[in-house]
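What you see is the complex with one protein chain gone and the rest in place.
Labels run A and B following the written order; every chain starts at residue 1.
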Amino acid sequence: MSKVRISILVLIATVIFCVSLFFAPTVINPFHLDDVTKNILLFIRFPRVTVSFLIGLALGASGAVLQGILRNPLADPYILGISSGASLSAAGVLMSGFYLFGKFTIPVAAFFGASLVSLLVGFFGWKRGGFWPERLLLAGVGLSFLFNAVLMLLLSISPGERIGRTLFWIFGDLSAADWSLIPYGFLFILSGFVIFLCRAKALNALILGDEIAHSLGFSVHRERLLVFISIALMTAASVSLGGIIGFIGLVVPHIMRFFTGADNRMLVPASGIGGGIFLCFADLIGRSIMQPTEIPSGIVTALIGSPYFLYLLRRKDVFGL
Amino acid sequence: MVKQTGHSIFAHSRSFRPPRLLPLYKIFYLDYRQEKPLKYSILSYILLLATCHFLLVSAVHAESPNRIVSLAPNLTEILFAMGLDDRIVGVTDFCDYPEAAKRKSRVGGMYNPSLEAIAALRPDMVAMTTDGNLKEFEERLHSFNIRTYVFKAKRLFELSDEIKKFGATLGVTDRANTLAQHLEKAFNRYREFGRGNKGKKVLFIVWPEPLTVAGPGTAIDDAISLLGCENIASRAKTSYPKYSVEEIIRQAPDVIFIGKGHVDVKAASEKTMDKLSGVPAVKHNAVYYIGDSIYRLGPRIIKGIDEMAACLK
Partner (left out) sequence: MFLDSDRSILEFDRVAFAYEKETEFIRGLTFSIANGEFIGLLGANGSGKSTILKLASGILKPACGSIRLWGKSLQSYKNKDKAKLLCYLPQLLDINVPFKVRELVSMGLYPYNVLPDMTVDESLSIVGLLGKAESYIKNLSGGERRRTFIAMTLIQGAGLILLDEPLANLDIKYQIEIINLLRELRNKKGISIIIALHDINMALQFDKVMVIKNGRIVGMGNPETVLSADLLREVFDVSIDIRKHNFITL
């Protein structure tokens, strides 16, 4: 039964991928290509749609796992402060104009900022040999505030043009998708995803509490460490590829949990694929509605996601509440 | 001597059954005893890396600059002023002058134009400025084998030279020279006029809330100097600093200009004007609202300077 459901998800994902590739914002017929449309298809649309799937996968799966580990229905990958660190780094580069690595500078800076914050969160969340969910959460929140404040400071003293560009990046900008970045995205995101799939049983056990998980034979601190590192790398990679795209990590796992139940062996892949579908779809809408202006995907996901989220809250017995 | 180290109460009778396989799992699940998944994953990853790095855009056939996309409103105006409007194939959403510009195809904003829209227009050249367009975007255009031209003027006095260079690249040197000379003559006229305005203290407010003024290094600052006045913000540290009301009161400007832009600024600036009621400019009713021509660093800037000169008379 669940195999059928996952297959349906994969099918929907393929359909959305193709629609996004060939139909948005203008129709390109793959059988009648000339130079320009071939370039557009291969070098603008294809990387963009691939990146949107990767980011959706990363955020959806990480959100599902994090909600289980922190036992908190409001957790999403950015709660660990990763988004603030990445924004600050990227903003720093955008404001100062120091492009050390050419076109790779902003993704590298964002990745660096995200990793730095993750390290700090890990450091503050570590006590007596392991990670504790409450400490991680509080450390993440605290660091978020700090980095956001510094970011606001930077924004307040900067000239107008740079603010605009920084805000666009922060809202989620998939237009910089480039083939040369994608392999690195694949590396971090797919390996993290595989780690989640392999540790799904441990994740289930952790939901029951540390002591019962230990009793079932899992080394609680080791599992949390491994999972935390995976989440940090996946989120850092997704933020460096496409900016801050909110809502996927928070809402998609809840939606998927309604269809697959709370078992992480089903929930994590479903959230990942569901996240990819959602972001790809949001990007499709963002590119097509007000052509040629592109609405940043982070905005579209929030605009579509929030009403659905609130609707679910009224209707269904989700979030364990 | 303990032979058996504990026992589980069940005998392990059933044979091995692999975990429920999801379609996605199948890609990663390999019998680790027979094959070597790690080796194959690394190999395929290296292949992916190589492919992505060496994918090259196939060259789009470039002709002489006949299809121009303008990524800044002032460049659009300059192109129109040089009679090249039939060569323009794309403009930004903000290019609204002259009227004919509004009928050209749109490619997006200045920070985030759509690469796809631009590429679909098959341009020979994309004209950009250093003030409002982004370097990363220029590089993306290059990786698409699209030729770019960067118009580097930010100050009033760089304008005519840059127009001449632009015209040369486009093959319309005479028209460019004419336009440049027209601009120079206008500037000289204002310089003359300015001799009689020595010492007047002027402030140009770009936006009332938060209070942003035109500082050093801007075309507006140049215009103020041209008209012989003193920009009280000329010693600020950035081009468009946020000034405090206190500072303005202390500096006591004689004239205040407020740029209208696209929005009705009068209502937005009332509160600020109230706070500044002690300042000479406000007391003598020397607060003037200027249209947006002064913001376009092109032929239309003369109109803006004209407006300011008229107020100073």
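In this text, contacts are C-beta pairs under 8 Å (C-beta built on N, C-alpha and C of every residue); 3 or more make two chains touch, one makes a residue touch a chain.
Predicted model, so just to flag it, every value in this text is computed and none were measured.
Contact with the chain not shown here comes from a single listed residue; of A:95, A:207, A:226 or A:312, that residue is A:207.
Within the whole complex, the absent chain has one touching residue among A:48, A:165, A:224 or A:257, and that is A:257. Contact between chain A and the unshown chain involves residues 71, 201, 204-205, 207-212, 214-219, 257, 261-263, 320.
Basically, only the chains that are shown with their structure count from here on.
On chain B, the positions that touch chain A within their shared complex are 19-25, 28, 45, 48-49, 52-53, 55, 57-58, 60-61, 93, 106-109, 111-117, 119-120, 122, 131-132, 134-136, 139-140, 143-144, 212, 238-240, 242. Here chain A touches chain B in the complex through residues 2-3, 6-7, 10, 25-26, 35-40, 42-45, 97, 99, 102-103, 106, 156-157, 159-161, 164-165, 168, 173, 175-176, 178-180, 182-183, 186-187, 194, 197, 265-266, 269, 273, 287, 291-294, going by the rule given at the top.
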